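Let me begin by handing over the structure; questions about it come next.
Every protein chain except one is present and positioned as in the full complex.
Naming follows writing order (A and B), and every chain is counted from residue 1.
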Amino acid sequence: MNLLLPGMYVSTHSPVHRLDPRVKMTAALLLMVAPFAAPGFPSSVLLAAFVGLIALLSDAPWLALLRTLRTVLWLGCFLFVFYLFTTPGRVLVAWRGISLTAEGLAAGTTQIYRLCLLVVVSSLLTFTTSPAQLTHGLEALLHPLARLGLPVREAAMVLSISLRFVPTLFDQVERLIKAQRSRGAALQSGPPWRRIRSWIPVFVPIFVAAFRRADELAVAMDARGFRGVRQRTHLRRLRLGWRDLFASLIVLGIGVTAFALDRFL
Amino acid sequence: MSTFIETHSLGHTYRFGDGERIVALRDVDLRIARGEFVALIGANGSGKSTLARHLNALLIPTCGEVLVDNLATTDPGNLWEIRRRVGMVFQNPDNQLVASTIEEDVAFGPENWALPRDQIRARVDEALTAVGLWDQRTRPPQMLSGGQKQLVAIAGALATRPDCIVLDEPTSMLDPLGRRRVLETIRQLNRESGLTIVLVTQSMEEAAAADRVIALHRGRIVLEGPPKAVFAREPRLEDIGLGVPASMEMTALLRERGVPLETTPLNLGELAAALKVLGPVTSVL
Partner (left out) sequence: MMIVVDALSHIYAPDTPLARVALRSVTLSISPGERVGVAGPTGSGKSTLIQHLAGLLAPSSGRVLLDGVPASGKGQKSQSRRRQVGIAFQYPEEQVFEQTVGREVAFGPRNLGLDSGEIHERVRWALNLVGLDAPAFLDRSPFTLSGGELRRVSLAGVLALQPAVLILDEPTAGLDPRGRGSLLERIDAWQRETSSTLIVVSHDLAALAQLIDRVVLLRGAEIVADGPSRSVLGDPARLTGAGLEPPLPVALLHQLRTAGWNVATDRFRPAEAAEEIASYLRAGRRQFETRGVPQ
């Protein structure tokens, strides 16, 4: 695969990489919700600093992280301007009925901060956790729901097989685009309806190939003794270690501190 | 050697929704001994892939019978046991790998058999070592060459400790290096572990490495025997859309030009050796 997508998993051996995916996913959720539960300034600084520390510990390249922020650049700007001019409060600048307030400035900055934190935390999660691990972790976390009759294990298997083929699909699409372009297909240009039509030479073969692939895969799985997910055992088992316990305590501690800072300062 | 797989008057007809029928196999009588290395050759449409799929009960005979280690493929109760004893490797390296890492994929078979974790671990390590990929066990499939993917598929089949592996054109989509590695691995497994091998192939050179070659044409077996015997029948092979190993083509060309070659060399080495004997004895001069 020749692309390095923003937030894509890179295999290194940082302390964060080695944590149990369940811990990371829960921690990520906590950190994404925290700015909303503890919106004060000191707690925001604490959270931002903590996330920065995690980024450092994950060996994440700064450039890559900044690039992931670029994906929400427009949304961020829009939110900032929106809150800047629509929050009532002490007016700083007024112009033809639209007023810029100090509270608006604060609100706008808060929105940007929350957005950035969200993006960075989720990027760090996907950066330090492979898709396979994410699936394992998700399956483990949702396992109790299986007792309610939900097809958690089946869904997990479908998800993990799909994930395995994502890079293969990417390569195939890339090849197909080149092949059709070489026959003169003008992909990408023009108004939306024409653009979609022009991509048919790529969509159709991908679909056909996908069905063929699914068929061959099913036959191969059959040949290897697959008869449903119920009784299957697993090579991999997620086990929590002292690192995970330690990390969980720290994240919990930070969360509580942030909340407390807000309450008592 | 005892018989491991046998077929009696095996026939297979594909029936389609619109009433169309294709007779893929007719009256096939086959015996494969334990530890044998058999090559199945035939032009596209000859039925060789269909025949291969009967050997692990992926297909059930529409007439006749197939016995794998004395288990009939027509009995649904035998299905999983047959598939444990006969592993299968397919043509497309990508479309048989299900997991995101090599070792997880090789574990797929044992996992289906609900083996306890430590046994799965042992089997995976054993299988990957047998194909020489143990140190790559945590790599994802997209980082592997086609040849390596096929070795992973072979390891996946080995993980259920089968008696036999059927390979359906495993090297068709590989480059020469990949082809060589896969073929070497297959031969090694046959020689050292006594694994029965059934290799479906379009390559006459690969078939020449087998103990026995079976040629199919329009669903019937038309030639059968050791490679030298089968490849000596060149006109017949050409009739059914096949050829002979390049070394034998060369032998024919040499004979045409008066070179007295008696043997049927199956590969370069044999041909070179046969020629050297004919050459001038330089030391005498």
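The criterion applied here is as follows: a residue touches a chain if its C-beta (ideal position, glycine included) is under 8 Å from a C-beta of that chain, and two chains touch if they have at least 3 such contacts.
Predicted, not measured: the structure shown is a model, and the values here were computed from it.
Visitor: Specify the shown partners of the omitted chain in the complete complex.
Guide: Touched by the chain not displayed, across the whole complex: A, B.
Visitor: For the full complex, which residue in A:H13, A:R96, A:R147 or A:K178 touches the chain that was left out?
Guide: For the chain that is not drawn, the touching residue is A:K178.
Visitor: In the complete assembly, which of B:P116, B:P226 or B:G241 touches the absent chain?
Guide: Counting the whole complex, the residue in contact with the absent chain is B:G241.
Visitor: Please output the residues of subunit A touching the missing chain, sorted low to high.
Guide: Interface with the chain not displayed, on the subunit A side: 1-4, 10, 172, 175-176, 178-186, 200-201, 203-205, 208-209.
Visitor: Please output the residues of subunit B touching the missing chain, sorted low to high.
Guide: Contacting residues on subunit B, toward the hidden partner: 43-45, 145, 172-173, 175-178, 202, 204, 241-243, 246-247, 249-250, 253-254, 256-259, 268, 271-272, 275-276, 278-280, 282, 284-285.
By definition in this document, only the chains that are shown with their structure count from here on.
Visitor: Would you mind pulling out the distance in Å between where the CA atoms of subunit A average out and where those of subunit B do?
Guide: Taking the average C-alpha coordinate of subunit A and of subunit B, the gap between them is 44 Å.
Visitor: Report the residues of subunit B in contact with subunit A in the complex, numbered from low to high.
Guide: Residues 56, 58, 80, 83-84, 87-88, 90, 92, 94-101, 103-104, 107-117, 120-121, 124, 140-142, 156-157, 160 of subunit B touch subunit A in their complex.
Visitor: Provide the residue numbers of subunit A that touch subunit B in the complex, in ascending order.
Guide: It is residues 1, 130-132, 160-161, 163-164, 167-168, 171, 212-213, 216-217, 219-227, 231-237 of subunit A that touch subunit B.
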